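Have a look at this one.
A single protein chain has been removed from this complex, and every other one stays in its place.
Letters A and B mark the chains in the order given here, with residues in each chain numbered from 1 onward.
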Amino acid sequence: MLDILTAVLVTGLTNGALYALATVGLSLIWGSMGMLNMAHGAMLALGGYITFTVVETLGLPLPVAMLAAVAAGALAGMLLYLGIVRSLLKSGGPGFETSVMIATVGIAIALQNALLLVYGGQPLRQPFAISGAVGVGAGVVPLLNIVIVAVAVAVMVAVSVLISRTRMGRAIRATAQNRDAALLMGVPVGRVYLQVLALSGGLAGICGVLVSSITQLTPGLGADPMLKAFIMCVVAGLGNLPGAIAAAFGLAIIEAAVQFGAGARWGFPVLLLLVIAILIWRPAGLFGRAQIRRM
Amino acid sequence: MTDASLPAAAPAPRRGIATDLAVGALLLALAIAAPFLIDSRYVLGQIVLALFWASVAAQWNLLFGYAGVFSLAQMAIFAVGGYATAMLAQYLELSIWAAIPLGALIAVVFSVIVGLACLRLQGVYVALLTLAIAQVLYLLIVTDTACFRMEGTSCRQFTGGATGFARFGDFGMRQLLRGDWMMGNYAIVLCGFVLTMVMSWVIIRSPMGLAFKALRDNPAYAVARGVNRFHTQLLVFALSAFFTGLTGGLYAAHFQAIGPGLFSLSQLLFVIAIAVVGGVGTFWGPVVGAIVLMLADEFMREAGEFRTLGLGLIIAAVTVLLPRGLVGKAADLFRRRP
Partner (left out) sequence: MPEPDIALSLEGLTAGYEGPDVLRGISLEVPRGRIVTVVGPNGHGKSTLLRTVSGLVRARSGRVLVGGAEVQALAPHRIAAAGVAHVPQGDLLFPEMTVHENLMMGAYREADAGVIEARLAEVHALLPRLRERHRQLASSLSGGERRMVGIGRGLMAGARILMLDEPSLGLAPLVIEQIYEVIGRLREQGRTILLVEENPARVAELCDTMHLLDNGEIVWSGPPAELMDRDELLATYLGG
C-alpha cells in the first residue's frame, strides 16, 4: 500500500512539475497577449532534439546542451512572433484569438514534420538520463525524477523572480494588465511581446529536455504534455499563473492515481471528465473571475 | 470576451440568392459532367475524396464561420459517424444503407454530449476542450486491446483498436456497375455533398442564421432580443454533426475501411486549412479551398515527405496574408471595382 502511494506521488509530482513548466510557458503568452500557442508542443520537441544533437553529435557537455535547447526554443519563439504573430496582431481585431490558434497549429505541424524529416520517426534516447535511486521512507525514488522536479522548480522560481522583480518583468506585467497604459509609459509593447515569446520558447526548450528524459525523443513528444497543460490552464482560469501551477500538480497526482488504480489508458479520460465537471461548476475556471483575468 | 471569441470573418458578401444559385448550378453541371470527361479512376477517386473534405470543411465553416463555435472535434464527429456505420454493419450486420443514417444520428448524440459539456464556455475554452475530447477518444480506441469477439483466429476489439474496421460492406456498386463502380460511388457521394451544401445554405438563410449574425455583430443586442447563444449554438452543433457524421458514414462505405488515423491532428488541420484557404464565413469558401488544397496536395505528392510540412506552412501563410481566404479576397476585389 505504502509503496503504491510512493509510486503515485513520485509519478504525480514529476508529471506535475513538467505540466507546470508547460503551463507557465502557455500562461505567460495567453496572459500578456491573449494568444494560445498551439506550436508550444512542437517547441518542446525542438528543445529535446537540440539537446540530443549537441550531446551526441557535437559531444558537448549536457549543461551546454540544455542551454542550447533554451536558446533554440527562444529563437523559435522570436521567429514565431516576427513571422506570424506580429502581422496577426496588426490586422488585429476580435479574430486574433482564433486566427493565431489556426496559424500556430500550422506551424506546429510544419515544425513537427521538419523534425521527423531530420531525425526520423524512430524514438531516440535522450542523453539527459540519470540512473540511481534514493530511499525515501518506505519507498525508493529514482534520482532522475528528483532532478526533473528540482530543475523544473528552479526554472519556475527564476521565472517568477524575473516577472515580479525586474524591470523587464514589470514591463511584461504592465503590458498584460493595460496595453495602452504601458505604451503611454514608454514601454515598447512590440518588444515586450517578442520577449514574452522568447521566454516562453526558452521554457518550452527546457521542458522538452525534461519530458524526453523520462519518455523518449519523438517528434510528437510535446503534443500530450501541451494538451494536458492547456487543460490545466483552462481549469485554473486562463492566464492565472499560480493557479495553473497548482492545478498542474493537483491534476497530475490524480492522473497518476487513476493510472495506477485503473490502468494507464484511463488517466487522461478521467482527467478530462474531472476538468469538464469543474468547468460546468465554475465556467471561468477554479481561480478565474467572471472576466478573464490577466496575469 | 464574448465578441472576441467570435471569428473576425466579415458578414458574408450580400450577393443575392440568384448568385448562389448560379454558382451552385454551374458547379453541379461541372460535377455531373466530370465522370463522363474523366476516365482515370484515380482522378475520379481523388474528386470523391475532395467532395468528402469539402463537406466536412463546409460543416466546420457553418459552425465556426457562421455560428462562432470554434470546435476542434470536427474530425472526431466525422470519425464517430464513420465508426458507427462500420460497427453497425459489422456487429449487427445491418445494410450499409441503414447503417449510414443511424451512424449520423449517433454522431448527433455524441455532438450533443460534447456540446452540453463545452458550449457554455468561451471561445478558446471550447477549442481546447473539444481538442482534448477528440484526443481522448483517439487514445481510448488505439489502446483498446480487450477481445470483444473472435473472428477466425484473430481477436477483434470492440472499437477496432489500432487497426480499425474493414470489409463491412459497401454501396454495392461493384456488383452493379463492375468496372465503372467508381462512377456509382461518385454519384452517391456527390448526392451526399449536395445535400450537405443545400442544408448549410438553408440554415444560414434561416432565422437561425440571422440569430448568428446578430450574435456576431452585436452580442449584447442579440441577447437582449432573446437570442440564447447556448441553445442556438447547440442546435447548429447537432445539425452540423448530422451531416458531418453522414459524410463519415459515406467515407467508411466508400473506402470499406475506417481507422483511428482520422483523429490525427494533421487530418484535422487539412479540413481547417480547406476552410481557411477558401475563406471562413463565406459559403463557397470550403468548396474553393477543397479544390485548391487537393490540387496543391497532388503537386506536393512529388515532394513526398515534405507534403505535411508544406501544408502546415500554407495554412500559417494564408492566415497571415489572406485573413478572409481566397473567396473573401475575391469578394473584396469585386467590390473595389465600380
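FYI, contacts are C-beta pairs under 8 Å (C-beta built on N, C-alpha and C of every residue); 3 or more make two chains touch, one makes a residue touch a chain.
The model shown is predicted, which means the values in this text are computed figures rather than measured ones.
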item: Touching partners, among the displayed chains, of the absent chain; value: A
item: Selected residue (touches chain absent from view) among A:L58, A:A181 or A:A262; value: A:A181
item: Touch criterion as defined above, residue of A:V8, A:A171, A:A256 or A:L279 at the omitted chain; value: A:A171
item: Residues from chain A at the interface with the omitted partner, ascending; value: 167, 170-171, 173-174, 177-178, 180-189, 294-295
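Quick note on the criterion: only the chains that are shown with their structure count from here on.
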item: Centre distance in Å when chain A and chain B are each reduced to the mean of their C-alpha atoms; value: 31
item: Chain A contact footprint on chain B (complex, rising order); value: 1, 3-9, 64, 70, 117-118, 120-125, 127-129, 131-133, 135-136, 139-140, 143-144, 265-266, 269, 272-273, 276, 305-306, 308-316, 319-320, 323
item: Chain B contact footprint on chain A (complex, rising order); value: 34, 36, 83-84, 87-88, 91, 93-111, 113-114, 117, 223, 227, 230-231, 234, 238, 264-265, 268-269, 272, 275-276, 279-280, 283, 291-292
